[in-house]
Structures are given as structure tokens and as C-alpha cells.
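Removed: one protein chain of the complex. Kept in place: all other protein chains.
By written order: A and B. Residues from 1 in each chain.
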Amino acid sequence: MIQVEHMNKTFKVTRRSAGFSNAVKALFHKETDTVHALSDISFSIGDGEMVGYIGPNGAGKSSTIKILSGILTPDNGTCLINGRIPWKDRREHVKDIGVVFGQRTQLWWDVPVIDSFELLRDIYEIPRHQYLTTLEELTDLLALEEIIKTPARQLSLGQRMRCEIAASLLHTPKILFLDEPTIGLDAVSKLAVRDFIRKLNRIHKTTVLLTTHDMQDIDALADRVLLIGKGRLLLDGTLSDLKSRCEPPCATLDEIVASLYREFQI
Amino acid sequence: MKKYWSFFRIRFIRGLQYRTAALSGMVTQFVWGSMEILLFRAFYQAAPENFPMTFEALSTYVWLQQAFLALYMVWFWESELFNSVATGDVAYELCRPVRLYDMWFVRGLAVRLSKAVLRCMPILVFSWFLPAPYGLTLPGDVKIWAITILSMTLGLLLIVAFNMIVYMSVFYTVSPQGIKLFVTSLAEFLSGSVIPLPFLPNHVRAIVELLPFASAQNVPFRIFAGDITGPDLTISILKQTFWLFAFVLIGRFLEKRALKRVVIQGG
Partner (left out) sequence: MNSIRLYVIFFLMHLKSMMQHKVSFFMTLIGQFLISFNVFLGVYFMMTRFNQVKGFSYSEVLLCFSITLMAFTLAETVFRSLDTFETIIGNGEFDRILLRPKNSLFLVLCSKVDLTRFGRLIQAVVMLVYGICYSSIKWTPLRCILVVLMILGGVCVFGAIYLIFACLCFFTLEGLEFMNVFTDGAREYGKYPIGIYGKTVLFICTYLVPFALFQYYPFLYLTGKSDNSWYSLLPLFSVLFLIPAFLLWKFGLKHYQSTGS
């Protein structure tokens, strides 16, 4: 159960102007801009829900995920995940969540993937029996038998992403955050990943929060969609609500979303 | 020529942007220079008769070394260039209507000069204000200034030419790390970066001064400090010129052969 209420987050960014004279000025006086990453964000996600989190770049998606993971602290507002405040009970909270970053890897580069898995088992202190059961299930569902003994650097992007997802689930978390999981993947791998997440949600009732720019991901996985723009939550509804937002000629989900961006001027 | 000026300008502006980095670097160099001089002071007090140059000359040498570190430090490699050979990206460079050797040479010069220009003035000014004999002692003779600048140029070109030889050698072997480290440590010692060459025992010094590395920073700084005078001066400059030509010739020769190899193997 994820509960977020009236969350705010601002950042101070140094302003760097172009040109020689500005560079000299900058030597003596630093100018900063304030960025409102999140303004008054409130939503709640129940157990077992699959939620899509969309918005243009810089809208605040990554900041939200970081706060929900416990990495970042918001300026104010409350956030409760399974009864815990993420950044306050970081070590306990983190045992219950899994995070997959599409553009970064948590696997060791030069050693077989299975070694990375075993290291994670030791870090999370997963009981041996439970680890073996989970591993078998993940290997089966993600088709990892052939690649599990290969070093990560020798895997293709699609194979690596499947291993990444498995790595994030070894400790059987109840909540899974996915940050652009299908980026750069070929069609076959994308389908495999989506298929797996659906199965995961069905079998284990894992709550899934997915950020992505690929609307096919949303179409395939999300029951519910949150739209964020310029730090504000602009839409919170079901996938069918979203689809009904625009009459024809908006045929595809991409076009619907694009028109929403225009409508909200984000 | 214009493109090199733009390149230089961009690096320069970039350097100014990171003011804390520049300040930090300067503080570092002040401290290193000061510690070196304190160290030599301790040795001077131990046995002044064994000190092979005047203390003023030593201090001048140390501060010049710090100020122009970017120009003469051997361990300044551009990993991009090494990597471009390993990955094959160098093929792009070979398609240009400029010779690879010349391009990389000018690039090496530009990078070193842009780094040095920013750092040298504060250190030179600071060390000039230090009380003698701990600071920079300027030579009275205007000729010395001119000769120093000539010698510094020769030394810089020499170092860049040496870098080029090492870059070219990468075409012949796959692993640059080994060559890099071995060559760097050897060259560092032989050029007088670890301890100034006059401090070496006489028989060792005689051999080292025959080697090319003694013609890099060792010559101009000691000329400026007044440690090399008279006929020695002329000989040192001639040596610098000789080794510069030698390195350039070797480098260009290696480049020609290396490129032939590359083409034969299908690139």
C-alpha cells in the first residue's frame, strides 16, 4: 500500500550562461535557479495494482521514484509505504521493494550473472531454501537457464534486462518500481518483459509502478495511469479513462498522450 | 588554424567555468611547491657544501616546475587517443585530409598549453612575492629570458613528440597500460621531475644527461635559474634541438609503418 500526500520537492540549480564575459562573471558570483520538481503530489496505490507513471522528460518522475525508494527526502508532505516512511526506515523499507533502472545495471560486469545473484542473496540475507525456489521460478519465467552462467558483458541488452529484473526480484519484494525497463530493447524482448510482469502481478500480487515513454508498455500492463507534468499530478485514472479522453482522430495511445501534453502545456 | 583557435577558446572558457576546480588546483600546487622547498631546505641545512646548485636556483626550479606542470608532465595521456586505436575509431581520423601525426601533435600541444596558461600566472606571481631564497628569482640578463622561452618551446615540443612515439607504439601492441606506466615512470625520473638532475650522483648524472629526457624541463628551468651558463647553455640547446628532431623523425616513421599495417589488416 503506497500513500502519498501533498508531497513537495524543490532543487537549486546553478545557472551557467554562455560566452566569455559571463564565464568571468561566474568566477565571482554564483547564480542559482529554483526548480520545482514536485508540487503537491498526492496519490495512493493499493496492493497488487499495476500503475503507469507517465509524463514528459523533467516532469518529476525520477524524483518521485527516488522518494518512494527512500533515496531522496521530500521537502514536506507524507509518504507511507506498507506503514513505513521510506527515507526514515530505509534499510527495512528497501527489503520490501525492488527497483529496475532501465539505463543502469546492478550486475557485475565480468563475472557470471549467477554470481551476482548469489551476492545479492548474501546482501539481502535470503534463506537458502527460499532463494533456490525464487531463483528457479525466475529462471523459468524469464528463460534464463542458458544465460545465467554468462558474464553480463557478453549478454545482449534484452538478455541483460531479463537478468536485471530477476536480480531485483530475488528477495521477493512486494512492490516493484520499473524506470524505463524496455528502453532500447527489441520487440521480442519487450514482449517477454511485459509478459513476465503481468505473470508476476497475477501470481504474486506484486504492486507495480512503471515509468516509461513507451505507450505500448502502458497499454499492455497498466490498469491505472498517473500523468505528471512540471511537477504536478495532472491526471489519475484508469487506462480506459485515458483512452476515452480524445475522440477520433486520436487513434493511438501515443497520440492521445501527445494531445494531453499539449492540453496541459507540458 | 582557425579550428585550433576555437578548440582552445572553448577549453579556456570551460576552464573558467570551474572556478572551484581552478582554485583547488592552484592551492594544491602551492602546497606541493612549498613542501618541496622545505624538503630541500632540510637537506641544505644538513650539508650545504653538497648542495649542487644555489638555493635560489633550486627554489626557482621548483616553482617553475609547478607553474608549468601541465606542459612537461609525462604522465599526461589522453586516454581517448589510446582507446580510439583499440576500438578502431582511429579509422575516422585516418579519413581526414590531414596527417594523423600532425593532428594528434597539435592536439597534444593545445591541451597542454590550455592547461598551463590558466595555472601558471598565479603560481609565478605568488612565488615571485616570496622572500628570497624561497621564491622565484628572476635573472637580470634579458637574453636569459629569451633563451629560456626558446628552450621551453623546444622542451615542450620534445615532450609532445615523445608522447607521439608512445601513441604510435600502441598500434603495434594491444595493451597500452603496461607501456604507459613503464615509460611514464622512467621518463619522469630521467627528466628531473622526481629530483632535479644536479642532485644525482655524478656518474649517474653523466649518463642521464646524455638521454633525451634531460632535454625537456631540465634545461629551460635551470637556464632561467642561472644554473646553466656559458658553453653549457649552447650545448644544452643544441641537445634539445637534436632530440626533438630525433623524436619527430621516429614518431613519423612509426606512424607511416603503423598505418600501412592497419590498412593491410583491413582496418
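Convention: contacts are C-beta pairs under 8 Å (C-beta built on N, C-alpha and C of every residue); 3 or more make two chains touch, one makes a residue touch a chain.
Predicted model only: the values in this text are computed from it and were never measured.
With respect to the full assembly, the chain omitted from this view is in touch with A, B. For the options B:39, B:103, B:125 or B:235, the residue in contact with the chain missing from this view is B:39. In the complete assembly, the contact with the undisplayed chain comes from A:115, out of A:115, A:137, A:195 or A:223.
In the full complex, chain B makes contact with the omitted chain through residues 18-25, 27-28, 31-32, 35, 38-39, 41-43, 45-47, 50, 52, 175, 177-178, 180-182, 184-186, 188-189, 194-195, 199-201, 204.
In the full complex, chain A touches the omitted chain through residues 11-12, 63, 66, 69-73, 87, 90-92, 94-95, 97, 99, 101, 104, 106, 108-111, 115, 119, 122-125, 151.
Convention: only the chains that are shown with their structure count from here on.
Chain A and chain B have Cα centroids lying 49 Å from one another.
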